[in-house]
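Sending over a structure as structure tokens; questions will come in a sec.
Every protein chain but one is kept in place in this view of the complex.
This part shows subunit A:
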């Protein structure tokens, strides 16, 4: 296979946009894997819809990264597609949570719920960003994630409080995913700079509200919040699970096999 991996000049603004874009793309990609295979036609459409929203958000954020990235030495500029298709695993900046394999419908729903309960208030707060473009992206994304949160909350309740079997599956999904939730609230020096400028908010400020939302829905779903406090991390700095490489191998195969081609 021809390798034509790009290099990226990760200024704080570019890094920030790529992290959020990668979350959305990788999670959207995972949801797109379900298309045609969901438990009912209605859920097939709903998961595709959420996937489409996330891929759309990723595209807006990659476009922003491309605008903010200093041009390369040869004058070329990166695009949404070079970011998506021509970066290697270690260059991806998404949360580990987003790259985990789907598992059953219960785990898909639980992963989406845990993420949506974070990202919806996150985008709502980001609508006040001092950066007009980020504020506009946040405003559009929040309308979508509000629905994702409502949809997944309803399913968490329905399945948690459904049958003994569905309850056990949802509790197992929650236990499996729990240690991947901490990374959502992490922040680092690059982000601290942008926070100081009022461009982005501090993700850790979302934590208490997120925890309340999660607890409320889990109570209604008769599910129990896991006790484990240990949290996995690494995605934000390019240290991923084994799963992302397989996802990218599948996703990137065609453009990498024909460098420079237009599709």
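The criterion applied here is as follows: a contact is a pair of C-beta atoms (placed from the backbone, for glycine too) under 8 Å apart; a residue touches a chain by one contact, two chains touch by 3 or more; residues count from 1.
We take it that contacts and distances are computed from a predicted model.
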Next item on the list: If you had to name the missing chain as UniProt does, which of "Pyruvate formate-lyase-activating enzyme", "Phenylacetate-CoA oxygenase subunit PaaA", "Anti-sigma F factor" or "ABC transporter permease" would it be?
Entry: "Phenylacetate-CoA oxygenase subunit PaaA"
Next item on the list: Can you work out which residue in A:68, A:140 or A:158 touches the chain that's missing from view?
Entry: A:158
Next item on the list: Sort through A:104, A:197 or A:219 and give me the one touching the missing partner chain.
Entry: A:104
Notebook entry, point to check: Which parts of subunit A are in contact with the chain that was left out?
Noted result: 25, 29, 32-33, 35-45, 48-49, 51-52, 55-56, 58-59, 62, 80-81, 84-85, 104-106, 157-159, 161-163, 165-166, 169, 250-251, 253-255, 258, 261-263
